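I have a structure here, written as structure tokens, and I will follow up with some questions on it.
For this view, one protein chain was removed and the others were kept in their places.
Naming follows writing order (A and B), and every chain is counted from residue 1.
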Amino acid sequence: MDKGETLLEHMERQGMSRRTFLKYCASLASLMALPPSAAAAMAEALGKARRPSVIWLPFQECTGCTESITRSHSPSVEGLIFDMISLDYQETLMAAAGFQAEEALQNAMKENYGKYVLIIDGSVSTGMDGAYSCIGGRSNLDSLQEAAKGAAAIIALGTCASFGGIPKANPNPTGAVPVSDIIKDKPIINISGCPPIPVVITGVIAHYLTFGTVPELDKHGRPKAFYGETIHDRCYRRPFYDQGKFAKTFDDEGARNGWCLFELGCKGPITYNACATSKWNDGTSFPIQSGHGCIGCSEPDFWDAGGFYKALSTPANPLKYVAAAAVAGAAAGVAVSFANRARKQKAKSEHETATTSDLEK
Amino acid sequence: MTASLQKGINALKEVIDAPIASFFSSCVHCGLCAEACLFYTETGDPRYTPIHKLEPLKRVYKQEYTLLGRLAKMAGLSKPVTDEELESWSELVYDSCTMCGRCSMVCPVGNDLTYMIRKFREGMAVSGHAPQGIINATKRTVEEGGPMGLKWPAVQNVIKHQQEDSGLYIPVDQAGVDYLVLMSSMEIVNYPEYLGSLAKIFSKAGITWTLSSEAIEATNAGIQIGASDLAREIVSRIVNAAEKLRVKNVLSPECGHAYMAIRWEGPNLMGRPFKFEVVHVLELLDELRSKGVLKMKDKLKTPVTLHDPCQIVRRGGVLNAPETLLKEVVVEFRPMTDSNKWNWCCGGGGGASAIHEPEAEELRFKAFKRKKTQLEETGVNTMVTFCANCRITLEEGIDHYEMNTQLIGLTELLAEHLED
Partner (left out) sequence: MNEIQFLTWVRSTGLNIALGLFVLGMLWRLIEIYSLGRKQDMAPARSAAGASGWHTIFRRSLPPQGMMKSSPISYIGGYIFHVGLFVVVFFLAQHIKLVDSLLGISWPNLPAQVIDTVAVVTLAAMVLILADRINKPVKRFLSTFGDYLAWLLTFLPVLTGYLAVKHMVLPYTTMLALHILSVELLLVALPFTKLIHVFTLIGSRWYNGDISGKRGVPV
């Protein structure tokens, strides 16, 4: 694709109608809770947008986030959006390798200094000066600090980059931290999820391209447009929860009837994400619809938040110290009772048989 | 005189036990016990809430027998109980509590407040905070044999008169008989006919009996003031006499706290079961009635109501005999709204009637309004009761309010109408 080509021109060349593009803009606007008028503005801006340079650095990650994007229903508008950006460095996807790849990275940073968008997936290892995760002999920590300097904005893609994710899970051997722990002077957009929803990724990029600004974020740095409500709030099984109808096992009557999965450990009530509305696989389904509870992957520390199959109301670590406490309590009680017995005995031994003169002072 | 705070606290430490600990731990400060206490209902003063009357005992319990309480005491967070405090509590523990036991019946968590008041008095008595009136009664009972200071020759005189009147022999110090008969000084002085009536009934029923020259007095001011050592001394006179005479039963007179003292507290004061049984006179009469020995020649025509003495009914367990007997001898019996084990106290039980300070008497008259209301609700002018102490208190109340109510003792009433 020619660098000078706009997104609309590119799409038309690919055989996509203007109507489809407008529809995409409208749905994106509604998903991001923008006013209807924004759809037109968005279409216009996107249509004219030029390809910004994007540098994508993978750290302690599993490539799941990349899979999520690339395996999104293709060919799709989301896919085309990716065509629209100049993805100048993405280890997994780029053809170049070795020194060639590193050169591309250096070039992109130099050429677009102050303008490029930096996408990070994976957490940053800080243990042993970051030695746990290196690319081309440089630690991720080092690469991040260098790449962040020239970035206009940073997108922390996936739960690892946003909140530390699985690498940060207890006991966190590599000293993994989220991007936001390292970089304090750049706007950071956290797109959490393990992996995040493709349309959320492209939506944020579209927003950035359209308005040139970072969308409104929640207190975890996530775009409110996608993370404003819990899965539970928008879940189609919610009426069963309200009626107290719960599946008790994965193969009982309740499960077959599609009742609420709360008791099977669904983390929907505490998980902020758009799965229940945007769904996955081209809007086909999402975990709860497939019969499995939400595991809360877009929330900080979801891996350490109790078992996936334990209801939210149940404790993560039942009765761990109860036996010890019972022994301690019984010991305290018995100790006090011996002391009491001695006291009472003493009182009895000090008893002087009362006479009538003991009734008056 | 040798009362001291230290002796009082020591006595409390001796009597605090698991029930008291459980009761204090359970209290939720709901205040429902107040509704069962006539001193509260008739004055509306929250200080008369039964559980509040036990506040110093609660502190001693916590400070002495709970770990946190001891720590709080050491840290100065919980103040020790003082003489001044106990003195100010005297009114709450004696004047305004007759140990009637009604609060123990209503406490939702099951606290037996009366049990605790009785124990609290152990500490109050030996720390010198009992009211002078009860101290005097106790002294007289211990030192002179009875609360009225009655001597044996006077009793002999009564015996002589009753023998003459009834024409029946009244045995004294006779060993191996069925019943040793006890009386209260009050009865000997005011209702000596009681003795003659008993002689008549016993002779009819073929029951052998005796009086004891060593133990005629049944009342026990020691349990009212709350001095177990003195109560034991008093009750042991009866126990010794009964066991010396090898009687099968000891017959308690009507008097409420006398029955409590010998039937329920006695064995515990002595620390052993008795070798005889303790029977209340109404229990015996009811038994004779059911055997057909006790027959009435006629019935009282006027409608009557019944005042149930707390220590005999609610706290003593003589629940059915009084009513059954009363119905034998009256034409019309109208029970009070709260009757039997739910009856309201006369206001003078638990030693309260022995307190003669003007404030205490005034309080008693206020409390009597409850009985007055109960009486008025029945619409009758004759009230039967079976406790000498209730009778005195009721008479005082009736006089005070200038009521037109006649009081009759149940045994006396039965004796009057007994078949010749």
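The criterion applied here is as follows: a residue touches a chain if its C-beta (ideal position, glycine included) is under 8 Å from a C-beta of that chain, and two chains touch if they have at least 3 such contacts.
Nothing here was measured: the structure is a model prediction, and the numbers come from that model.
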Looking at the whole complex, which of B:Met1, B:Cys30, B:Met74 or B:Val331 touches the chain that is not displayed?
-> B:Cys30
Pick from B:Lys244, B:Lys341, B:His400 or B:His417: which residue touches the chain that isn't shown?
-> B:Lys341
With the missing chain put back, which residues of chain A would touch it? List them for me.
-> 220, 230, 232-233, 241-244, 246, 262-263, 269-270, 296, 299-302, 304-306, 310-322, 324-326, 328-330, 332-334, 336-337, 340-341, 344
In the full complex, which residues of chain B touch the absent chain?
-> 16-23, 25-32, 34-36, 40, 44, 46-47, 49, 51-52, 65-68, 104-112, 115, 263-268, 270-273, 277, 313-317, 319, 338, 341-342
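Going forward, only the chains that are shown with their structure count from here on.
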Seen from chain A, its contact residues with chain B in the complex are 332, 336, 340, 343-344, 347-348, 350-361
Using the touch rule from the top, collect the residues of chain B that touch chain A in their complex.
-> 1-4, 7, 10-11, 13-14, 16, 64-67, 125-126, 128, 130, 135, 138-139, 142-143, 225, 227-230
